[in-house]
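Mind having a look at this structure? Questions to follow.
One protein chain is absent from this view; the other protein chains keep their places.
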């Protein structure tokens, strides 16, 4: 250790990263670690970095502890819990100078395998395990729990908090609880005896968490589907969307069985592929159910033909796209926002689809529920555009709320009574001037209101027609309907800079949390930006106004080709040179550091100083 | 007949439209009619307007005769051959005042069913047929040939020309030839006796056709595939692409059997669907064959997943997309250019694909052949973007030529010799700085050059990698390759206005022929436009320069959403307000009239007069 | 719900059925098939079936893929909702529709190209899931709508109109349906309404996954010599297993057959299927036997028609999912939304 390096001293503001092997049971211990921080009232965020593999490959869990409440990924590591020899060198290299390395010191390592600008914390975990446990399974499992105990000592996490978490997790299985208690204490004691004193990174009780909850976006969205009244789910497994359906399934089992008969108020079918899952959703939507699927890029590609049908035949349907690294199989366990175009303009021919961009699990729940109202109101597919970062990581978010006075908006459905009363029914007739026609549900009336749904051109009364004028009028009505959509989808959210500025910044989805932090970092550098979070496509007029109000705007995206910019420029007829793209697409979670660095370099480079607004 | 209306008097400049019933055998007689005009040296173009049905629904054949050589659709009808009672009213309404109606007068019709501003030519075709023929089949077939004879008399088509065409068509089947001769003469005589004299529309021998040929784009593209060295074709039937594969099959049977063994130098497989057909193309392309498929919109949607694989794994493959009316099943027998976006950005994730836009059958042949060179050079899918209008209609075009000195460009293939010589092989290594790596073909060398192809991220040596930096470098190389493509694809074609002008007009594909005429019409109105025909995506820099050179440009497209404009604006960072879209998308063939009217109205409306260029 | 039917102007000879509907109430738009197309005969058989079964037209949902065959639902049951989906993917759409509302009767209409070529996967998976439906393939061995290419049911060695010989093995959709677990499998011929209508009736009342492969010649592209799907060929090689009568509660059951010549099977809804055996050995309740029989006869060049197999007590997808009675689609907010109370508990569990 070079004497010039001082150990990092940080309270409630540091990053701990766990380097593990896939399938070694570390996830549970790591999760307990993050939760323990939260139970101490200190905000934290956690991210899994995992391979496309089941067992044996490297996997990481990165926890950022931030008393100030910055929940985005920070980058860099202050304490590395290096449990995977395969990635030792790489893991070591990531530690900040003055940071800490925690490792299993059972097997001695030559000096050369370490760094001299970091602090080494060796605990002979394997040796202790081998001493304390006999079965290989226990030895493996409790090693993880043991390092949790050691960290409790080193970072000052209250043992009572961990105990309570363990008790909560294993409910009434007292034997398991006791075994875990023991392992925690073994680790704690080992650290106390081997290291002697807590390190410079410290967790201190706080009340900054409030009533927030800790949940991943897929779980939240699955719950949103339950609250949104979804009754049919057809899906095909694909990372990172699978756990959304698992969440829906679990919550349905809990909340959606008829209290009297015990029978299910829902139907979940694992289809044979994504062509079938979207087909089932379209069939169910046509037949009056709130139906959805969850998938990722490859599934979206396979669904293209059906999406065109649903657009043109106007069938309500909801798709959750948990985006991962593309194209092709790409990086299936990494995060991106790169399916924006393939969803917005899905299918051959002229189409436009509604997209929602939740920023976190909370909005995944909200938009998840809302999407069904929109799909039925607009009679069209609605995409909830999440990503792996939101979907598969647990986030600290405000608790879910449900407005009990809110009823489901089932849209324009012509009932038997209306038909009986002699109301004129034309399936594709724009009666209200909003481009949205009425529909009837199959089985409504024995003699009226039946029509033939098809993907071919037809007249307002759903009669087959190949007349160009009839076709064109219908296509124009669909455009009108899309304009109506712009007023129904969630409006953008604006954060005004503290000072008037001629520059703005646009972003969407999981970029939101790092953006909050980046704006504050930039402010500290005296760079002021008005910020707007886009929450849906088609874009609300406010978005265009925001762009018009500023001399130029940045647009942060997690894809290579600036896909949302394409939509903005195209739909809003905006001069592309007024939008400066900041693109992060290597599959890792975007950081505040990345955003503020990119913005700052461009502001300097182009020598543009934030100026007074030209017009307001 | 109101006495104020004069009968139309036109020589080598009029439109004849045949209204028939699908499946009634009229196609052959109608084709003879068009060919007879051409054999008389008079340029003509012909279009089928047909339903998505096999028998019994209305179908039309529209022939424009133009001594001046305008081969686009004109609109309006000067002589209607109304053989379909179902569409009588509609057909009559289309005739220009002073025009002619030819019909089967066997059954008398009340006066009210006619118009009084047109000239009626009734011939009792059915009566004559019933008198002359006994079998119902003959009665139906020869009725068509008979009206051909009648038209010969009325329009002044030389009987000898028709006779020769019949002789050519039926080769040595003398009985058939004689029967057709007879029917032609029956019609001719009937017209002579019933009408008395030729009408005001007249065909006069000319030499304006030259050595041009009359062929549809699908036949031409199929032949282009033969000349381009395609050896594997995998396809699935879909209108309007099917006849492309039929053409390839026929020409292969003629030209591609080994002279010694009689065995096939090609393999054509009808796949079970489009997922399989593109899969086969990808497999064959990977394994060293020049492979293609032909399809239309729904097929393109189904191929999306494979297209992402082919992009990312860099597999040469050629797709002919004969575009039809979308979205969904849409208008399967109508024409559009509405798959531009779904091809250019096909598949989830960030992708960009090469598109070629032939203007007519001649270029369908040329680009068809060229596409294989491009696909192998660029190691990527190449789309030949035709449409129903080009693909399924016969056009008068220059004869096909093949440069005998030209060899196929097989692209960068690392051979056994190169490997043996110790050349470093990295499948995704950018050795030449053009973004294009070398590939080896399976079976090349027992110990070197084998690699594992996949759709997941990997390093330049094709080794699996989930490292963000490795992934990003590869994605950037793909962008570089795409820039290389811009310099290899066919350059745009420019027609400068006769006067300097600040306005330009862009167009592509089948819009070309009507554009030529529209430009001359506009010139006559003193509206001068520089015109540029875009022939490929990615866009050549010349395209951007052209736009920059003009104050504004029109862009004519046959889709609702201005899809090529989206590409232009997006890829070229062009201010969308500088591009004024003229959109024609009702499924009918676009006309010069439409273009010149739209341009003129906008030039007037915006009060923009063609001015001197600002800069040159 | 019941409604007073508005009187229509009917031909007086069109007698109303038990529900007061005439045959015309089961008709649809005018067919655009080629004159003589087998598909039109199947439409007629469906009209007759629904009329004679006293079905409420609006309780039927008819779904199809793309093709001439798949257009036909427009030409019958004009008072039923119809859905012409995409090529080869009707089974999934029908499955979804069925999930949304288990109370309607589902009729899937498809072609051999639609179900055996592009749609083979969806066909097979719908069969194995136990989706309650009547699934009819109008099988002509070609793609009619795209002008006569071979489909996957074209027999090896059969010739196209243009003289090309098919080299791929044929797919026998009945054999496949049996293998996949369909609980009612039959084959018939569009030219034999006497056989087809009772089979359709039995299928509609079956209560499980009912599949009928109906040979339906394409007069325009596959009715020539050398075809094995032409009217002549099918007539000549038809090997009918049995004839069917179906009796409902209201019917009087006539019983004067020679012993051994008929078998009665009671369906789950109480209706009785009476099978008049035309082949001694065949009982349509043995799935393995049915599969073998089909294969053996096929090897002899025969086309086995009739009821091949049925399971009188089928299990359905809804049974497996244990869904509530009635349509999921009409469940109200109360049944669906668990409210803030439950959300509070969930929130608490996430801290």
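Note that the chains take the letters A, B and C in the order they are written out, and that residue 1 is the start of every chain.
Please note the rule applied: a residue touches a chain if its C-beta (ideal position, glycine included) is under 8 Å from a C-beta of that chain, and two chains touch if they have at least 3 such contacts.
Here the structure is a predicted model, which means the values were calculated and not measured.
S.K.: What shown chains come into contact with the chain that's not displayed?
M.R.: It touches the following shown chains in the full complex: A, B, C.
S.K.: Have a look at C:124, C:142, C:241 or C:324 and name the one touching the chain we're not showing.
M.R.: C:124
S.K.: Which of these touches the unseen chain: C:169, C:261, C:313 or C:349?
M.R.: Residue touching the absent chain, from the options given: C:169.
S.K.: Kindly note down the residues of chain C that lie in touch with the hidden chain.
M.R.: Chain C touches the chain not shown through residues 117-122, 124-125, 127-130, 152, 156, 167-172, 175-176, 179-181, 287-288, 291-292, 295-296, 299, 315, 320.
S.K.: For chain B, which residues reach the chain that was dropped from this view?
M.R.: Per the touch rule, chain B residues meeting the hidden chain are 38-39, 211-215, 223, 226-227, 229, 231-232, 234, 251, 255-256, 258, 261-269, 271-273, 275-291, 305-306, 309, 399-402, 404, 407-408, 416, 420, 440-447, 450-456, 464.
S.K.: Tell me, which residues in chain A touch the chain that this view leaves out?
M.R.: Looking at chain A, the ones touching the missing chain are residues 23, 52-57, 236-239, 242, 270, 272-274, 298, 328-329.
Keep this in mind: only the chains that are shown with their structure count from here on.
S.K.: With chain centres taken as the means of their Cα atoms, state the distance from chain A to chain B in Å.
M.R.: 45
S.K.: In chain A, what residues contact two or more other chains?
M.R.: Answer for chain A, listing residues that touch two or more other chains: 305, 309, 454-456.
S.K.: Which chain C residues reach two or more other chains?
M.R.: 84, 86
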